[in-house]
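Heads up, one of the protein chains got dropped from this complex, but the rest are sitting where they should.
Take a look at chain A:
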Amino acid sequence: MAAARRFDRAAAAPAALLLLSFGGLAAAGVEDQAEQFFRSGHTNNWAVLVCTSRFWFNYRHVANTLSVYRSVKRLGIPDSHIVLMLADDMACNPRNPKPATVFSHKNMELNVYGDDVEVDYRSYEVTVENFLRVLTGRIPPSTPRSKRLLSDDRSNILIYMTGHGGNGFLKFQDSEEITNIELADAFEQMWQKRRYNELLFIIDTCQGASMYERFYSPNIMALASSQVGEDSLSHQPDPAIGVHLMDRYTFYVLEFLEEINPDSQTNMNDLFQVCPKSLCVSTPGHRTDLFQRDPKNVLITDFFGSVRKVEITTETISLQRDSGIMESSHEEGQRDEELMEPLKYAEQLPVAQIIHQKPKLKDWHPPGGFILGLWALIIMVFFKTYGIKHMKFIF
């Protein structure tokens, strides 16, 4: 592992040079070292999954996001490392004939909502501002941890977005939009602040490729469901639920991901082949020019799974029951009894007390700057016009 780290620090050097130098050596350990060099140098994984559409007929966008959420969780990324943003609630929507479920296929086999879902940003909280704040880390200090993207320079981040989009923009909740330039700038901020090691950006909207064409930060790989000028189409409707359940691109991506397990060696080239034009009708696109490594060396689990460096130890640890703690706390309990007087519960509706209580006066605050300034101005004007000698009439 340390070897991989060292090589990664010199990631600026082209891979070809080192490969040549390796060709000279004939040691058996070279293969391992070479393999480790082409492995990513990340130590933790994060995922930011965003569904930007509101209203019941956009059920499929929530299903898209939840499918990716499910795959990512299944492959090992824990909830604390996933920021899930759903702009509307489909599972408990009054129009959902099967409450607490979101299905991806009309045979209703797979409930992608599951029993263990944690949505971090929901409903009205999914806004462009919150999304950009999550990415760049400029969050108000009182934000809870589950709503923060606490990535560092060794994090691989998966960003998945879906909704309604156009040429150069993505619509948020039918009331605002984010442009591709804003998104590219946000990623640049992340790069400057060393908030990611490598970033995989997947977008499933109409004309999705327009969203990644402005990226200029290194180590970003992007996939989109359709090219500029093309629409991404939905997969199939369900007659019982009454809406389209998923979009085609994400449906086939989900099918592909269901085959992956945490120790799978499938690489990104296979992900690029998912959903050819015959199945998707639109042409999925990808962009790898900003990415340092060759996509065929990038494992799917580098982004969708979670790094788990586990060392199994065979030694046993024995814990001693600390009798000191138990005794002292027991003594305190006894001490408490003597100190306090008997307590009582409050009366829930003391009518007599309520009738006779006086309304609490608001705390008096001295007049603020504006009022003072206004009065000063009035007095100044008065004395300028009439002269200072009139002051004796006031005092």
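For this structure, a couple of remarks:
The criterion applied here is as follows: a residue touches a chain if its C-beta (ideal position, glycine included) is under 8 Å from a C-beta of that chain, and two chains touch if they have at least 3 such contacts; residues count from 1.
Operating definition for what follows: contacts and distances are computed from a predicted model.
The chain not displayed here is annotated in its UniProt record as "GPI transamidase component PIG-T isoform X4", chosen from "GPI transamidase component PIG-T isoform X4", "Gamma-secretase subunit APH-1", "Ribosome biogenesis regulatory protein" or "Armadillo repeat-containing protein 7". Residue-wise, the contact with the chain that is not shown comes from A:R321, picked out of A:R321, A:H365 or A:K389.
Across the entire complex, the residue among A:E118, A:E176, A:E259 or A:D294 in touch with the chain not shown is A:E118.
The chain not displayed touches chain A at residues 76, 78-81, 89, 91-92, 98-101, 111, 113-120, 122-125, 142-147, 306, 308, 310, 316, 318-321, 323, 325-326, 329-330, 332-333, 336-337, 340-350, 354, 357, 359-360.
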